[in-house]
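Just one protein chain is left out here, and the rest sit where they should.
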Amino acid sequence: MPERCGCCTTAAATVAHVGLGAAAVRRRKVSRLGDARGRQLQRMRDGLVVALLQATLLTLTLLATQYEPHADASDSRNSYLPVMGGFDQRNLRITKHYPMFQDVHVMVFVGVGFLMTFLKKYGYSAVGFNFLVSALSLQWAILARGFFEMDNGRINVGITSMLGADFATVAVIISLGAVIGKTTPLQLIVMSLIEIALFATNEWFGMNVLKAVDAGGSMYVHVFGAYFGLAVSLALRRKDNPDFSNEAAEYHSDLFAMIGTLFLWVFWPSFNAALVTGDNQYRAVINTYFSLSACCVTAFAVSSLVANDNKFNMVHIQNSTLAGGVAVGTAADMMLYPYGAVAVGIAAGTLSVIGYTYIQPALHRVLKLHDTCGVHNLHGMPGVLAGLVGALMAALASEKEYGESLFLQFPARAPMNNTSALTDVNEVLKFLEPGDNRSALRQAGFQLVALLVTFVVAVIGGLLTGN
Amino acid sequence: MPERCGCCTTAAATVAHVGLGAAAVRRRKVSRLGDARGRQLQRMRDGLVVALLQATLLTLTLLATQYEPHADASDSRNSYLPVMGGFDQRNLRITKHYPMFQDVHVMVFVGVGFLMTFLKKYGYSAVGFNFLVSALSLQWAILARGFFEMDNGRINVGITSMLGADFATVAVIISLGAVIGKTTPLQLIVMSLIEIALFATNEWFGMNVLKAVDAGGSMYVHVFGAYFGLAVSLALRRKDNPDFSNEAAEYHSDLFAMIGTLFLWVFWPSFNAALVTGDNQYRAVINTYFSLSACCVTAFAVSSLVANDNKFNMVHIQNSTLAGGVAVGTAADMMLYPYGAVAVGIAAGTLSVIGYTYIQPALHRVLKLHDTCGVHNLHGMPGVLAGLVGALMAALASEKEYGESLFLQFPARAPMNNTSALTDVNEVLKFLEPGDNRSALRQAGFQLVALLVTFVVAVIGGLLTGN
Partner (left out) sequence: MPERCGCCTTAAATVAHVGLGAAAVRRRKVSRLGDARGRQLQRMRDGLVVALLQATLLTLTLLATQYEPHADASDSRNSYLPVMGGFDQRNLRITKHYPMFQDVHVMVFVGVGFLMTFLKKYGYSAVGFNFLVSALSLQWAILARGFFEMDNGRINVGITSMLGADFATVAVIISLGAVIGKTTPLQLIVMSLIEIALFATNEWFGMNVLKAVDAGGSMYVHVFGAYFGLAVSLALRRKDNPDFSNEAAEYHSDLFAMIGTLFLWVFWPSFNAALVTGDNQYRAVINTYFSLSACCVTAFAVSSLVANDNKFNMVHIQNSTLAGGVAVGTAADMMLYPYGAVAVGIAAGTLSVIGYTYIQPALHRVLKLHDTCGVHNLHGMPGVLAGLVGALMAALASEKEYGESLFLQFPARAPMNNTSALTDVNEVLKFLEPGDNRSALRQAGFQLVALLVTFVVAVIGGLLTGN
C-alpha cells in the first residue's frame, strides 16, 4: 500500500479527484469535451455498453444452459423414493454444498468489497464497482467455464458451477486490486471479460490435462489473478509523476476495511473446502483454520519487528493476516497435519509482511510496477508458496498414509483402465475412475508444471490485455 | 429517495431535529409540555407500553405454545433408533433448515437494519428501532401465524414457524421503510402489531384457501408489506411543508448502508429457498442467483442511462440491485430456467431504477404520497411483477415438464381424493395429499387472485391503520 512506501509517491497512475464511478483516467478526455455534459455522455455510453453485455449474457444463457439433473423437476429421480432409484433426500447436493457456498459468496461480495474501502477517496466507489464487476463476472464465468464441460451441447447449471463462478470472480477481483485507480471502469470491465475466458481455459488445462489438484484454488485463482493483474498494471505504467495522496486510508475507512478482512479470515476455511468432499473437506477446514491462526499471529509479530513507529501497521493487519489462507490452499485437503498447516501459516505471514515492507517498494523502483492493493504480497507470493507446498505434499503422498483414498485425492495416481490393480481398488471404492498410474514424484512434477503454466499464462495474458 | 427528487423537499412529514428514538412527530406535543421533563415522561410511558406488550406475549406464549415433535424430548421418536420408528438423525428438520434460517435472520437484523442507515440523522436510531420492532414482531408473529394451524389447541413451535415469523417481520420492516420519520415510535409499534395479524390472515387465506404458491413470499411478504406501508403513509400525509434535509445521506452512512445491501444480496437465495425442499429448493437458489446477478448489472446500466451527473447513484446501487430477488420470488422454485431468471432480473432492475427516477416523484406529485425509503420501487412493483411471473409460470406448468413433482409444486393440481389418478401418482410419490385437480390455467388464475387479494387487503388495512 503505497502511502507507506515513500517511493510510491512518485509512482505511475493519475488517480486524483476523479471518481472511479464516473471514470478514473477519463479526465484527460473530459478536458477536451470541456464540461459536465461530456462526462454525462460518457457515463451514458458506459451504461449502454453494460446493458448490451447483459443482453448478450441473456442470449447465451438462453441458448446454452440447462438445470443440472438434481435441480431439474423433469428428471424423475427428483420425484422418486431412493428405493425406486430416486435421489437420496438425506444427501442432496444443494444441502451439502450450500452453507460453504454462502460463505464464499459473502467473501466475494462483502469481504473483498469492504477490504478495498481502505482507499480514502474510493471507499464507496470500490464497493460499488466490485459489486458490478462481480455480478457480471459470475454470469460470464458460468458460461465460460461451462463451455469446457458441455453435456449434450448444454451447460449444466448447479451449485458446483455457481461455486466455480464465484472462484473465477475472485481471480478477477484480485486483478482489480492491482490496477484499481489506473483505468476507466469500462477498461476494467473489458479486462474482466478477457480474464474470465483465460481463467477458464487455464483452469481446465491444469485440472483436466495436467491433472494437477488445487482444492483452494491457490494456483488457478490466486496466482492467476495476482500476476494477471500485475501484468496489466505493468503494461499500463506511465512516466508521469502522479499524486498518490488519495490512497491514504483514514480512521473510519480502516474500520470498514476490517469488516472485509474479518469476514475473509473467518470464512476462508469454507473457500478452501467448498469444492472437495468427505474427509478431504474436513482436512481442508482444519488445515486452513490452523494456517490462518498462525499466520495472523505471525503477521502481527513480524509487523512489529519491521516497524518504524509504535502503531499497528494497518496494511499488515488487513492483508497479511490472510496470507495463510492462500498459502495453504493447494495442499489444504492433503495430509498436511495441523503442525504443517501452522508452519505454512508462519511462512505466509512472514512472507507477506516482508513483501509489503521491502519487496513491493523494490518492484516499484526496478520495474515501475505499481500494485494498488498490494496483491503481490497477499495473493501472488503466498499463491506461489501454496503451489510449492502442494507439490511437496504430492511428492510425499503414499498409499500407506492415504489408504485407498489416495486415488480420490490425486485421480491421476489411480491405476490405469483394465488393470487388476484398478479391480482391486474398486473392491473398496466401487466407482473409481481409471487414472494414469502416476508415481508420487510424477504427480509433484505435474503440480509444478501447473503452477508454472498458470504463472506464464497470467503474465502473458495480462500484458496483452493491458495493451 | 427524496433528496434526489426535488419535488419531495415540499413533502409531507416533519422529521427534522427530533430523534426517532424519543419520538419523531412528538415535537408538537412537547412544545406544549415545554421541557425535557415532558419528553422523559413520554419516553417512560413508551417503555411501560413496551413492557406490558412483552408481558402479554409471555402470557400468550405460556398458554398457547408447545415444542413441535422434533424438538420435544418427551416424544420418544427423538430417543429411538430409526429402525424402531425414531427420527432419522441424518435428515433432521433443524439440520436441514438451520443454515438458510440463519441467512434469513442476518437479512432481517443486519441487512435491513444497515440498509436504513442511509438516513443521515436516523442512522443509529433506524438500526436500533428496527431491532426493537423485529424482536417484538418475531414473538407476535409466531403466535399470530400459529393461531391458524393449532395442533390440539396448541401452536407447534419449531424452525418452520421461526422462519415464518422472520418472513412476517420482513413485511413489517418493509412497511416501516415507507413511513419512517413520519410517526412516533409507539405508533410504529402499534402499526406492527396490526400488520402482523393482517399478514397472518392474508397469508393463510392465500396459501390454504386460494392455494396460491409463493416460495419467496413476494406476494405475501413484499407486495403486502409495501402497499400496507404506502397506504399508512398516504393516510398520514399532511398539508404542511416540511424540511427533508435529514434524509440526505452522507459518505459514511452510505458505506454502512452498503453493508446492508450486500448482506441482503448475498443471502437472498436463502430467503427464496428457505421454506421449500428438495429440487424445488435447489431451483430457488439457482434462479435467485441468476436473477440477482442480472438485476445488479442492469441496475448499474439503467442508472447510468437515466443519470444527470457523473457519479454512481447510491440509491439505485443500494436498492435496485436487490429488486431481482423480489421479482423472482414467487416463481423461484418453478421451472423458470436460468435464462428466465436472467430475464426477470433485467426487468426488475429496469423497473426499480425507473421507479426511483420517475414514478416515485410522480406519485408524490399526484397523490402527495411520501415513501421514505422508496419501498414501492424495491418491494411494491417488483413484488407485483413476481406475482405476474408466478402466474405465467403456473399457466405454463405441465406434467411433461415437472413429472410427478408437479403435484408437489402446485398441491391444488393434484388429483382429487378417491380417484384412480391419485392412486397412480402415489405409486411414485407415496404420501401425496389429494388436491383439487386444477388445470394449469386455473392455477394461474388463483395465483392472480391471491396477488389481487393481497394488494387490496394491504391497501385497505394500511389506510385503516393510518387513521
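Per-chain residue numbering starts at 1, and chain names A and B are given in the order in which the chains are listed.
In the analysis below, a contact is a pair of C-beta atoms (placed from the backbone, for glycine too) under 8 Å apart; a residue touches a chain by one contact, two chains touch by 3 or more.
Given the structure is predicted, the values throughout are model-derived calculations rather than measurements.
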#### Entry: Hidden-chain contact residue, picked from the options B:Leu138, B:Val221 or B:Leu429
B:Leu138
### Query
In the full complex, which residues of chain A touch the absent chain?
88, 90-91, 96, 99-100, 103, 251-252, 254-255, 258-259, 262-263, 265-267, 269-270, 277-283, 285-286, 289-290, 292-294, 296-298, 300-305, 307-312, 314, 317, 321, 335, 337-339, 342-343, 346, 400-406, 408-409, 428-430
## Note on the structure
Residues on chain B facing the left-out chain by the touch rule are 19, 21-23, 36, 39-40, 42-44, 46-48, 50-51, 53-55, 57-58, 61-62, 65-67, 70-76, 78-81, 84, 89-95, 98-99, 102, 105-106, 109-110, 113-114, 117, 123-125, 127-128, 131-132, 135-136, 138-139, 142, 157-159, 162, 252-253, 256, 259
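Here is the rule we use: only the chains that are shown with their structure count from here on.
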### Query
Since chain A and chain B share one sequence, what rotation angle in degrees maps the C-alpha trace of one onto the other, as a multiple of 5?
120
### Message
Could you work out how far the Cα centre of chain A sits from that of chain B, in whole Å?
### Response
34
